[in-house]
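One structure below.
Heads up, one of the protein chains got dropped from this complex, but the rest are sitting where they should.
In order of appearance the chains are A and B, and numbering begins at 1 in each one.
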């Protein structure tokens, strides 16, 4: 189950970045290059189930200062599907507690001969700091409430595959927007590609300031439903909040849960996304999550495809610089 | 140290299962198919020390909701000896705490393109639930007090190798039977293959209800010793018990510990097994554990062989279905 890689040529000449730090910086052409490469890898590997060894001998280090099984596993599998090696360097067992700086930890990992560092950190800008001080490639896997570019890309890829295009689509991001790096990366990418974006949720989770990013702000899901082509249901991050931003989960679900009743208010072909892990009965009802409008599991597969594409592109750009 | 796989043909036509959920469901023919395949792999790989890349490009996910280094490591090594990849998805770092259902977690992992999910869960029937809802293969690595089929198989393989056959053997399972999935899998497999099985331990750990599975129940080890061909010494799972099922460890050891004195009451060629980790001085004395009757470390090697066989068979059945 290994693919002949001779048909995969070098990376596109238009891709010149050694790092992927966020979608805010990317041009429309660069966004499309990643999405195209992701589709190519997804197709060539039978839905990301087979190997395509274009990065044999390269090593990717997961440098996660925040817990994440899902994203870390997706990056690890993506690297291995490309024939590469992975190594995990998690904060709980790392040297942070011994007083080492984040940059020193990253420099140490780089000195072990890795070509890519995938970094998650609660402090916004950490991947940017690393990218300025390391020679290897850096991929942002989530920096505080700032960006989570591969999550944004996988959401966008799923919309593109299901809709044919992003331009002209009305996409609502519903729920826990305030501290969401996923929302921010989605907004940057979707706006560049021509979508109309609505952020929707209780006023405690969706500030009017979001309008400054060029998006529509709503606190009433029922009101916007008839206009939406895509609903992206962000989970309420109970584990991060010290005070509840709403009186009860029941009240939140009453106003914002995507259920069958609400589905009937939408355009007939609305697309329902959720980054997961989903809380059934909170942001999404079971019959919607498992229903024909949901593309939740395709998002997961697309996550793998996007990460394969990004790893291939940044490694290719690095190798070209060294030539 | 890599084996030529051209001699390993397709899986036997008689094997049709995509999943291994327990030994209760298996026919005698199926049990023997696994044991034969395990012996074949053990021999072909020099005692499981070399690679035999028949599953190159396939990925196995360890989805463990209970801790287990030993079983997880054995499955990982088995998959890699077969040329495949593995990924660990442990509960402590997983999304369970974020309110995701077990099935959603498994569906997410499947959507990352894995071909096999090896599942351990405290709730009996969890692997069965997954097998009904996933397209990939599911292997039960222990579900509550229900079954632990690969442990049963490795015990049975060890008996077969040491005794030539299972039929006609008198096998005693001694110790912590009550909540033991290992005991249950052993009983199903051994009975089907024609052994006489005795479960033996204090009344608090061995209920008379076990007779319903067709086994003999004893509370007196010394009494049954002269009749036994095989003694399988299950460890007392102190870490699982809130109340001690006996007055003291010393009293337990006095009545049930397999020591040199008790060895003299057995048939001269009795075989001593223990699933490990062993508590020296509790269920087994040091001179017995390290003595000529013990096959404890061969069980570990056979565990690898059995898991290689099972991974090969379920992947093969899956691939055949897709043809």
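Everything below uses one rule, namely that a residue touches a chain if its C-beta (ideal position, glycine included) is under 8 Å from a C-beta of that chain, and two chains touch if they have at least 3 such contacts.
As the structure is a computational prediction, the values presented were derived from the model and not from experiment.
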item	value
Absent-chain contact - pick from B:56, B:73, B:207 or B:259	B:73
Candidates B:47, B:168, B:194 or B:214 - the one touching the absent chain	B:47
Among A:113, A:168, A:226 or A:291, the residue in touch with the chain that has been omitted	A:113
Among A:25, A:39, A:66 or A:100, residue touching the chain not depicted	A:100
Contact footprint on chain A, counting only the chain that is left out	56-59, 85, 87, 89-90, 93-95, 97-101, 104-105, 107-115
Hidden partner chain, residues of chain B it touches	1-2, 45, 47-51, 67, 69-70, 73-74, 76-77, 80-81, 235, 238-239, 276-280, 282, 297-298, 300-301, 303-304
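By our rule, only the chains that are shown with their structure count from here on.
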item	value
Centre-of-Cα separation between chain B and chain A, whole angstrom	39
